Structures are given as structure tokens and as C-alpha cells.
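So the structure is just underneath, and the comments pick up after that.
A protein chain is absent from this complex, but the other protein chains hold their places.
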Amino acid sequence: MIAALPWAHVPSYLTSTMPITVRFCETDLMGIVHHANYLIYCEAGRVDWLHRRGVRYDEWARRGIHLPVVETRLRYRKAARFDEELVVATTSVEVTRVTVRFGYLITRGVERICEGETLLACVGHDLAPKRFPADIADTLRAAEVAATAGGSSG
Amino acid sequence: MIAALPWAHVPSYLTSTMPITVRFCETDLMGIVHHANYLIYCEAGRVDWLHRRGVRYDEWARRGIHLPVVETRLRYRKAARFDEELVVATTSVEVTRVTVRFGYLITRGVERICEGETLLACVGHDLAPKRFPADIADTLRAAEVAATAGGSSG
Amino acid sequence: MIAALPWAHVPSYLTSTMPITVRFCETDLMGIVHHANYLIYCEAGRVDWLHRRGVRYDEWARRGIHLPVVETRLRYRKAARFDEELVVATTSVEVTRVTVRFGYLITRGVERICEGETLLACVGHDLAPKRFPADIADTLRAAEVAATAGGSSG
Partner (left out) sequence: MIAALPWAHVPSYLTSTMPITVRFCETDLMGIVHHANYLIYCEAGRVDWLHRRGVRYDEWARRGIHLPVVETRLRYRKAARFDEELVVATTSVEVTRVTVRFGYLITRGVERICEGETLLACVGHDLAPKRFPADIADTLRAAEVAATAGGSSG
């Protein structure tokens, strides 16, 4: 039996999903997806999560808001292989004044492939920590925008 | 004025297109897509080209057919940036008894971002060259299958 | 004040260090090393750790022993940049019958850049868990071989 995700209590509108197809170059000599690529999949899921809430990275960057990753934690449950279709479910788990924690569940059909969390900090151009502007904190706790342009893939 | 592509004479049914969204991790400190990633985009385009002709990699692998890249050539015309939507147009340019040449045009809207060619050789599990089986050579000169399952993304 | 590493109690002969120079392609548009690359640096440190104990990957692979990563945890403390010289200190923290935990401290001079842990499981060609052979378990608890061939770089 697999334990519940630590963020199972979070309202479902804080989760968004996107498909990812495993690229050839993402495999290694064991014939499976190299473990570092799951951080890439999580990042793609996170970017898509923000898209679906009307955010584009360059707007935040122009305002001097960057979100570097300060902690990651991944648990690999099954191997994925070239050309498989995975789904990344990204959840905004917790927003503080200067950080946001996202949770990820990567699945292949009904199978759990990988799950994990990343902690991101709000910083300025100088990489010094700063408080989230109120509208950005709100966005990080928001549901998808109704008329989403359709999450980008890949 | 930009010159015609070297494979402009090839019938259009030998070209397939797929969208690619630039990932954050594919940029470098110049703020643009790192040049090595275009080989990844070409590879994704090539995999999709084969999908659209009913081919799955693992079927060929089970038959002992592999297609390593033996030559690449890329011309970078404009920089692409994070989160941009690109389109990879992949063309089967020339099939010989043991090689297949693909051409690629990567665009952003009407702009040419990158173009190039890759030469792939047919080899067995031992990486020694072997002649393409007739059905595979036919596939490499074929149009998309009518009821395509929908190109994989990413 | 930065807390002691969780594996501070481990005897120092279980730690080996290797230098890593940040590659251009490892940076992202923030001008810093993309966070996924630290898993690559840890992997390079781990491979070097094994080299220094007389182990070559292909020997274990030939015996049907593989060590996929099943858990990772990283804490990013400072940004690293292109061309900087980092040092990866890799420590064998705990060996069980079927897993080995490595700890990593990545520094730039006296600064802590990143620290983390990976849990690896012993599996066979079929990716099913198997017990470590006794000699391999011993190696995972061993000091560097005296006449090391000089750790590979990169």
C-alpha cells in the first residue's frame, strides 16, 4: 500500500495536470528515465500550473520577481521509459510570505512513477529574498483561470 | 533574403510538424535557448514524424533495428527564449540502403529560428551497419497515416 | 549559523572529494546553475567515490548489479555560476542489505552551495530489488584504495 501524499488535504483546485512524453535523450544506459530529469518534469508542471492561472514568467521577471528553487525532494517509485506518456500533477501546497511549496505526482496511467516537493523562494534581481507582492501570493493560492488558453505541453 | 532549404524539392507529404514549448532548463545565462537543445528538438520532431507513420521505437528495437545519429548540421538564425512556442518541421530528405537523412526547420511564427539536417544509420544491436528492411525503408518514404493517434507532445 | 550535516558523525574515510567546473550549458536564464544539475554533480561525485575504492561501473553491471536512485533530497544554499570551481564531497552515510545512502556537500571555497542525500537501491537487470553481495557491501563501507589511479574528473 502506498501512503497518501503529504499534501492530500489541499483543495483540489490547487492542482493542475499536464502530459509529458519521455524524450529519447532523457533515458540513460539502464534504459530508463535518468532521475535528474524528473526535476525537469516538475519544473514543466510548475510553469504550466502558473500558465493556467494567467501568469507568464516574463511578467514576473520584469517586476523583479524570481523564484529560484531552494529545496527539492523526490521519491522514485517506478521506472519510466522512452516515449511513455506521463502526467505531472502539480499542487501548490503552502505559501508563506517569502516561499511557496509545490507538490508533484507523476503518473503513468494508474501507476505512481515519482512524487516530490520543491520549495521556491521569492527573490529580486540580486537574488536577495523579498516578500511576495500580494497579487502574486494570491495567484499562488488560486484556481485555474476559467478560459485558460490550454496549458502548453512539453 | 534567406535561401531556400536544401530539401525544398521534397514532396510535402514527407514533412510533419510538431509544437515544442521551450523549457526553463533549456535556456542558458545569455537568456536564450542553449544551442545543444536544438538537437533535442530535432530528435523530438523525428520521433513524432515516425509516430505519425505508425512507428513506435520499441518495435524497431525489438527487431534489432537502431538508428544512431552519424552526422548533424545546424544553422542558428535567431535566438529563442523560455516559454516560447516553436514548431519543428521534420522532413525525410533521402533514404539510402543504410542511411536516412532528415531535414528540420524550427520556426517561431513566421520567423526561422534554426534549420539543419541529421544523417542516421541503420545498425543492429551490435552497432554494426545493416541494410534497412524493405518495410522500414518504405515507412521512411511514407506519408502520415490517415488516422494518426495525434502527435505526441513534448 | 548553518546546521551540522546529518552525516557529520560518519568517519571521514567514508568521504571523498572531487572538483567540478560549472559548464556553460549548466546555467539558466537567471545566470546561475540550474537546480537539476546538482543531481548530476552528485552523481559525478558518487561515481568518483566508487572509483577511488576500486570499483568500475561496468564490472558491477556485468554481475547484474545496478544501483538506481530511489530518493533524492537537495538543499540549495547559494547560487553557483558559469566557470566556477566547485568541490563535491561525497559520503557513504548508511548501507543496509539492499540500499545505500550517500550524502553530498558541494562547496565553493569555504561557502556551502548545496547539500543533499540520495538513496540508491540494489537491483538486478530486471530492476527487481536484490541483496548486496557481501564484497559490494564491504566496498560501500570502505576507505579509498591507497594507490588510487587518481579520481577521474568531470
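Read from first to last, the chains carry the letters A, B and C; within each, the first residue is number 1.
Heads up, the rule we're going with is that contacts are C-beta pairs under 8 Å (C-beta built on N, C-alpha and C of every residue); 3 or more make two chains touch, one makes a residue touch a chain.
Since we're looking at a predicted model, the values are computed, not measured.
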{"item": "Touch with the omitted chain, as defined above, among B:5, B:40 or B:140", "value": "B:40"}
{"item": "Option from C:20, C:80, C:105 or C:119 whose C-beta touches the chain left out", "value": "C:20"}
{"item": "Selected residue (touches chain absent from view) among A:11, A:31, A:64 or A:124", "value": "A:31"}
{"item": "Interface with the unshown chain - residue positions in subunit C", "value": "19-21, 23-25, 40, 43-44, 47, 56-58, 82-83, 85, 152-154"}
{"item": "Touch list for subunit A against the chain that is not drawn", "value": "24-25, 27-29, 31-32, 34, 36, 81-82"}
{"item": "Contact set of subunit B toward the excluded chain (per top definition)", "value": "30, 32, 35-37, 39-40, 43, 66, 68-76, 79, 127"}
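Please note the rule applied: only the chains that are shown with their structure count from here on.
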{"item": "Interface residue overlap between copies subunit A and subunit C, same or different (over half shared)", "value": "same"}
{"item": "Centre distance in Å when subunit B and subunit C are each reduced to the mean of their C-alpha atoms", "value": "35"}
{"item": "Whole-Å gap separating subunit A and subunit B, where each centre is the average of the chain's CA atoms", "value": "28"}
{"item": "Interchain centroid distance [CA atoms averaged], subunit A/subunit C, Å", "value": "25"}
{"item": "Shared-contact residues (touching 2 or more other chains) in subunit B", "value": "24-25, 82"}
